[in-house]
Each structure stands twice: as structure tokens, then as C-alpha cells.
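Let me begin by presenting the structure, written as C-alpha cells, before commenting on it.
Yeah, one chain of the complex is gone here, protein chain that is, but the others are all in their spots.
Chain naming follows the written order as A and B, and within any one chain the residues start at number 1.
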Amino acid sequence: MSADPHTDTHGAAVDTHGHDSHGHDAHGNGCAPAGPKRPTTEELIARKAATRQEIEPGADLMTISIGPQHPSTHGVYRIVLDLDGEIIVDGRPEVGNLHRGIEKLCENRTYHQIVPLTDRLDYIASFAMNHGFCEAAEKLMGLEVPDRGRYIRTIAHELARLSNHILWLGIHVMDLGTQTFFCICFRDREYILDLWEMLCGARLTHSFARIGGVAKDLPDGFEYRCRKVMEFLPKRVAEYERIVKNNRIYYKRAKGVGVFTAEDCYAWRVTGPPLRSAGIARDLRKDEPYAAYGEVDFDVAVEYNADVYDRFLVRMKEIRESCKIILQCLDQMPDGDFISKDAGHVLPRKSEVMRQSGAMIQDFNQVFRGPQAPKGEVYRAIEVPKGEMGVYIRSEGGGKPARVRFTTPSFYHGQALPALAKGEMIADMVAIFASIDVVLGDCDR
Amino acid sequence: MSALMDAITAAFGARILETGDFRGDLTISVAPEAWLEVLTFCRDNEATKFDMLDCLLGDHLPERAAAPFALVAQLVSHTYGHRLRVKTALTEGQAVPSVTSLWPSANFDEREAWEMYGIGFTGHPNLIRLLTTEDFEGFPMRKDFPLEGTVGGRVRTDLRGKI
Partner (left out) sequence: MNDAIAQLIFLIIKAALMSILVVTLVAFIIYFERKFAGFFQGRVGPTYLGPAGAFQSFGDIFKLLSKEDIIPAEADKRVFKLAPYVMFIPAFLVMAVLPFGPVGGTPNLFGYRFDYVIANFDSGLVLLLAMGGIAVYGVVLAGWSSNNKFSLLGGLRAGAQMISYELAMGFAVVGVMVMAGSMNMVKIVEGQSGNFWDWYWAPQLVGGIIFFIASLAELNRTPFDLAEAEQELVAGYLTEYSGMRWGLFMFAEYVNLVVVSGIVSTLYFGGWHAPFTVLDFIPGPVWLLIKIMIMVFIYMWVRWTIFRYRYNQLMSMGWKVLLPLSIANLAVTAIVIAIVG
């Protein structure tokens, strides 16, 4: 099945019923809405106006600096808030405390050497970042990834998504005041990290993707353990939902808080789960398929109320879908190479380097000169756990890029926080900030 | 896809300096004077409808002596699902109008381009340093900026909000 991104418009996806029970056809095709009543954009705007409190002009404001060492700014994000009592009148975000100049470094590294740098962007889901860069570099070089490589990438990407979403849930819930659930989430994330450890030996910064494929084949016993975990995780999600979704205090804290309509999302480039919670079935895995996403069957998680609660629901659905995708990939796993044989752009296998002269020459070339990319510029966007991540590469030919830009979701999500939290209270700001899922390594680059 | 290019070329004609299609990425180049106008058109026109600015970045091409700086906007439309890259070439110290009025998300992007390359933006609401420290000197992403060394680094509260 090929998912053509242009057969159905995204605007129409708002009006059609597109979740659960409809297979992969998330855009729906005229079936009657059976789900809960869906608010229109006007209703959402009205709801937003209702929850946010009006500030009379000339009020005596208190300026308070939240972050960079504040417990709930998830790293070194800083926001200077103007408060009227506890109500947020305005905010000025400040980022850059974790700026490491990765883009500058990229200009002085070969394409292969950039892959480990991308780990340090979103260190919660580092494979997604590796993947994004490799997709862009392959687009630039016109490389084809072998089937097995694409499937392994899909599995790895979904593992990254799982670990990101489970961690997100723990932190989000902790920001709303319960610490026990955080530990439950960490316990379950450990299963994913164990899989990562099997897959590439690392638990946090994977550097697992390579230009042209992945670093290693699936290890022995991975499939068995992965299946076990994937069959077990949906049960865990059901448990999370029992604990969190049906919790009255969570409902009160999250429902109707931080409403951000689809138009707001576009204006502030808020993508990923926050956009999907606003009723837009926008998912680059479906709309611009890469890796093996075009060949597996999954739903795009969509919710319609555009608030913190629906962002939680979207992510829970996505965990379930990720498990489905991984199981399907394991079922359909083709044989063959996991990395392309293209000698001009791809690192050879280490086992061959010391045995075959051709591989040795290839290794020498790739390590010292880098993959020879053509002159040109490409932009490739993929769906990472936090939103849409784009990589812009301009090449002047040769082994090093002339300009790399990582368009990371957290950069824009962090920027949009004042718009999201204006008129809400400090406690809501914390919930909203967690709900848009910002990691500062991703933001500051 | 050609419908998109047709619409843009029909509207601007010779003011589109260059069009490109590399690996399926559609690109147009415009003069800095047409920057805001083209982007406004791209956002508002029915045939283009680019409702989201995916990213906006600066670039430095020292080999292009006449106009060594570039500004690249990557647009995406959720209505049609198409993408477009709009580029402009700038000389040292040349400023372009800010597009924060079109897409508020351009705010950080423009601040970053300004601090990293020294590309000016007129009409930007808050053009101060974003990622580097307040007392940082120079434009770190320019090609002639050294990779190693120490510039700035002390947090100077007296400069907060002024740079």
C-alpha cells in the first residue's frame, strides 16, 4: 500500500472521522463520525478565551524568572514571566544555555562524522535525530537504502519514539505533582533501553544510523525479546490510562488547558503530537513516507480538543501504534543487506576492512575524504517523536557539507510557550510546557 | 507541482531570479527587495497556501563575492502538502524585512540568523542575541570565524536586553 500524501487534503481530515477501527486509512473516506463530539475551530477559540483570564491593563505586574535551574523547565530553558497574581500576562523565553555549535561543527566534519553529533540534539530519542540526518544525506547523494536497512531503521525509530513518549509521560505527570508514576514510567522505559543495548550497545546516544543504512544487523535473540516487549507494552499503556486518564485531578488539571488550535500551531510551527491533538492528521510518516513506513499499517493518532489532555491521549495512542509498527516490521523483515553497497558513499563493514583490499580502500576513502556528495541543497523533514524535524544540507561537493541546519521541533515549541500559556496560571504553564515536550539539547543545538 | 511554480512565476515573472528542482526540492530565488512580498504571496495565495514556515536560516557563501550571504526560507503547505524553498542573496550588512508578521515562528529563526551571520531584519520585534552570551563578539557561523578560541563567555547582566 502506498500512502500518497496528496490524495486527501489535511483540511478535510478535520472533518472526517479518522481514528481507531479504520485501519491505516487515517484520513477516512466519508464514514459517519462515531466518536465523541468534535469541537470546531470557533469552539476551540471560544474555549481558549474562556479558560484564559483577562488582565486589566495597568495591573501591577510581578516579573519572575523561571529557569534555567527551575525543576520543571526540563533542562536549561528559561522563561521570564510577567505575572498578575499567578496569572501569566506575558513571557519571554530564553534559550541558548546548552548551545554547542553543532551546526558549525558539522561544516567541519565529514558526513559520517556528523552522525554522532546528531545524537546530542535530542538525546531522549537520539536515533530519530541520526535518522533524520541520514535521510537528508541520502537524499543529497541519491542513495538507496536496502530493504532490510529500511526495516531496521523503522524499528529503531519506533523504539526511540516509545522511549521518548514513556519518558515524556513520566515527566509530564511529575510536573503535575505525582512522583510515583514517574518511577513507573522509568521502569518501563528500561525495557526499551535494554533493547537498545542489544541493538547497538548504547542506551542513550545510539549513533545507530549510518549513511546508506544502519550500523549493525539485528543481533541474535533481538526479535524474540522485542516481540515480548511489544506485546507487553500495550498492557502497560492500558495501566497508564487507568492511572492517569481516569484520574479526576489529572482531568481537571489538563482538560481545556493550553488550547492551541491548528492555525496557532501552523503560525508557531508547532508540530507533532500538539498539532495532531488539534484535529490535524498530519504525520510525515504517513504523508511523506520514509524508511519502511509506507509498507506498514498504522493509524495516525488524532484528537480534537487541542489541550493538554488530548496531547496525552495522542501520545498514548502513538505508543500503541509504535508497538504495532514494530511487530509488523519484525513480521515482514526482509533478508539482505542492512547497509547499502555503494562504495562511494557508505562505510564498509568493519569485518571486511581488514580482509579485503577493496573494503580497506573504501574505508580509507570514507574516513579521510568522506562520502563525495554532489553540489546542491536538500531539505528533508521526518517525523521525530517531538514533532517534525527537518535537515537542510547545502553541499559544495566533497566530503563535508557547506551548511547544515537542523530544524528541530523543540526550538519552535519552546518559542511558542508564551503564546500557549498566556492568560493561564503558573501551574498550567508547567503542565503546558511538559505537554509540548521540549528537550533543550534539541532546542539549542 | 508545476501548478505551484506556474502560480508563482505568473505573479512575479522576471522578479523570480532563478528556479531550481534538485532531488524534488523546488527552489526559487528572489531579490531581497521582493523577499517579504514573495513570502506574503506564498502564504496567502490560493494556489500556494504555505501556512507554515518550516524553517528560516542564514547562510554564508564567501566564494560568492558580490553577495556572500544567503537567507533561505523553507515553506510547507498543509493544504496541498507541497514544499518550497525561497532564497535570497544578501551583501554584508544588508537587511531584509522581517517575516515575523507572517509567521510568528520566524522570531527565533531570524534572531539566530542575525546573531550567527549578521543578517539584519527590519521590523523584528525583539532582535537580540539568542544562543550566544550577551558579550559575544563576531558572527560565529561565518566561514571565517575560527573553530577554536574563546570569545565572551562572561554573563554580563548590564547588557541584558540591550544586545
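The criterion applied here is as follows: contacts are C-beta pairs under 8 Å (C-beta built on N, C-alpha and C of every residue); 3 or more make two chains touch, one makes a residue touch a chain.
Because the structure is predicted, anything quoted here is derived from the model rather than measured.
S.K.: Which of the chains on display does the removed chain touch in the whole complex?
M.R.: A
S.K.: Which candidate, A:Leu143, A:Ile184, A:Val346 or A:Val404, sits in contact with the chain we can't see?
M.R.: A:Ile184
S.K.: So which of A:His70, A:Arg100 or A:Arg203 would be touching the chain we can't see?
M.R.: Spelled out, the listed residue whose C-beta touches the missing chain is A:His70.
S.K.: Write the list of chain A residues that the hidden chain touches.
M.R.: 62, 64, 70-72, 86, 173-180, 182-184, 187, 247, 249-250, 252-253, 425-428, 430
To be clear about the criterion, only the chains that are shown with their structure count from here on.
S.K.: Using mean C-alpha positions as chain centres, tell me how far chain A is from chain B in Å, no decimals.
M.R.: 24
S.K.: With touch defined as at the start, can you tell me which chain B residues reach chain A in the complex?
M.R.: The contact residues of chain B facing chain A are 22-23, 25, 27, 51-55, 57, 59-61, 63, 72, 74, 76, 78-83, 85, 103-105, 107-108, 126, 129-132, 140-141, 143, 145, 147.
S.K.: What does chain A use to touch chain B in their complex?
M.R.: The touching residues are 5-6, 9-11, 92, 95-96, 99, 101, 103-105, 107-108, 139-140, 142, 263, 266-269, 280, 282, 287-288, 376-379, 381, 388, 390, 392, 394, 396, 402-403, 405, 407, 411-412, 415-416, 419, 444-445.
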